[in-house]
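With one protein chain withheld, the remaining protein chains of the complex are depicted in position.
Order of writing sets the chain letters: A and B. Residues in each chain are counted from 1.
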Amino acid sequence: MTEEALKDLLYKIADDQLILGHRNSEWTGMGPLLEEDIAFSSMAQDKVGQSLAFYNLLHQLGEQDPDTVAFTRNAEQFHNCQLVELPSGEYDFSLIRHFLFDHAEFIRFQMLAECPIEEVAQVAKKLKGEVKYHVMHANTWVKQLSNANEEAHSKMQSALDYALPYALGIFEPSKYENDFIEAGIYAGEKAIETQWKENIHMVLEEAGLKLPDWDTLKPVYGGRYGKHTEYLQPLLSEMSEVFNEDPTADW
Amino acid sequence: MSDFLKSLDPRINRLSIPAEFGSSFPEKDEKDQFITYEVFVQPKENKAMQHEGIVHAPTEEMAFLFAKEQFSRRGMSCVGIWVIKTTAIQVSPITENGEDIYDYINKEIMEGAEENGLSTYQVFQLAKRGKQHSLSGSVEANSFEEALWNAKNTFADDKPALNLWIVKEEDILKIEGDEFADIWNTLPDKKYRDAMDYKATEKIKKFKEEQQKA
């Protein structure tokens, strides 16, 4: 497997985490209840911290330092799936996105923890515990809200229906899929997707939410190749507003 | 004039809050108030489980999710959290500092106690006013009253206690042990939450030196 391929993998993981962490931090101080405000903020911080760990791995592979990489690229240079860049919306959508994304990430980290590249395996092993809590959090919330009353159930179902095609975009195949599988880096996107469908199905069933027939859904692809929604560039411009007043300055 | 509140915070501008947001706000329904759970945290293996505060939550699973980030998001380690509904805790009277609550507990307290079969009860003690309750250990008993009496026989020889909390084992949600150890394993890496990570004396020194030269 080439270094090019490895970088592609690390970039998409890091970009997903950074953008989702950034989006979720928008709730800090404005959450639906105090304790959840705190918990959701911690998970947003975890995500940004995770992205930093992966940008550091990239830096070791010769890419620029994490601040430069995160704060100076344009939208088309980002490899995140479109799911994470969508506006935070209301809490139903933010929760469902967190549920769908973290289930996928947990499987990804379980696989990468066995990766033959020691540095990657170490990071994945360590971060897996964080994501385990994220999944516990997501499962509990999705089940509690969806089973609570008519209003919440219907909001959660609509949010799920809206998010699912984007969530499938998490698993957009890379041009290096076969290289990863052959080198034993991880089992590839298709394998994560299959496992993910099983895992979320179990929780959603308990939550009383309906999954559509997967064949009727058209995955929203493009993000992994730099094709994004209208929402990513404004997000990036906002994120780097201060940093770019003087990128050479020490802030 | 804009119809929306114009803020310096881009997050708020995205919410499109009406510029004239109701000057009177409806009073809320009381039911928004969730019940209270007491939270106990064990920071490391050789330290006692200690009361840290409360969370309001609709269920004990959610109480745990909240407790973890409110009471264990800092520190070098955490090995377990217990959450207990406040109403499940039986409380003894509180004495003055220097007195021992066990001196006030005698066998008669068990008279007329409602027996519910043998269970495990966990006992928390307060060592001093202003401090927090910490776990002493457990006793087996048929009622809260018997648990209190057994606690006296088990723990009274330790340091004096001003106040006791007693809880039935089955009323405790315990998140601890090997199954959960890894959810806290990045705590030492969260250096950005720690004052130690913000040293800048060198920078000030250098700045002052340059000022003097100039």
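Operating definition for what follows: contacts are C-beta pairs under 8 Å (C-beta built on N, C-alpha and C of every residue); 3 or more make two chains touch, one makes a residue touch a chain.
Here is the rule we use: contacts and distances are computed from a predicted model.
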Hidden chain of the complex, named as in its UniProt record, picked from "ABC transporter ATP-binding protein", "N-methylglutamate dehydrogenase subunit B", "Transport permease protein" or "Phenylacetate-CoA oxygenase subunit PaaA": "Phenylacetate-CoA oxygenase subunit PaaA"
On chain A, residues whose C-beta touches the chain left out of the figure: 22, 25-26, 28-38, 41-42, 44-45, 48-49, 52, 66-67, 70-71, 90-91, 144-145, 148-149, 151-152, 155, 238-243, 245-246, 249-251
Residues in chain B touching the chain absent from view: 5, 7-12, 15, 17, 21-22, 24-25, 27-28, 30-36, 38, 51, 53-56, 58-59, 62, 70, 74, 85-87, 89, 91, 93-94, 96-97, 129-130, 132-133, 163, 165, 190, 192-200, 203-204, 206-208, 211
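The criterion applied here is as follows: only the chains that are shown with their structure count from here on.
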Approximate Å spacing (C-alpha centroids) for the pair chain A, chain B: 31
Chain A partner contacts - residues on chain B that touch it in the complex: 10-11, 14, 34, 55-59, 61-62, 65-66, 68-70, 73, 181-186, 189-190, 192
Sites on chain A touched by chain B in the complex: 26, 30, 33-36, 38-39, 41-42, 45-46, 49, 87, 126-130, 132-133, 136-137, 140-141, 144, 238
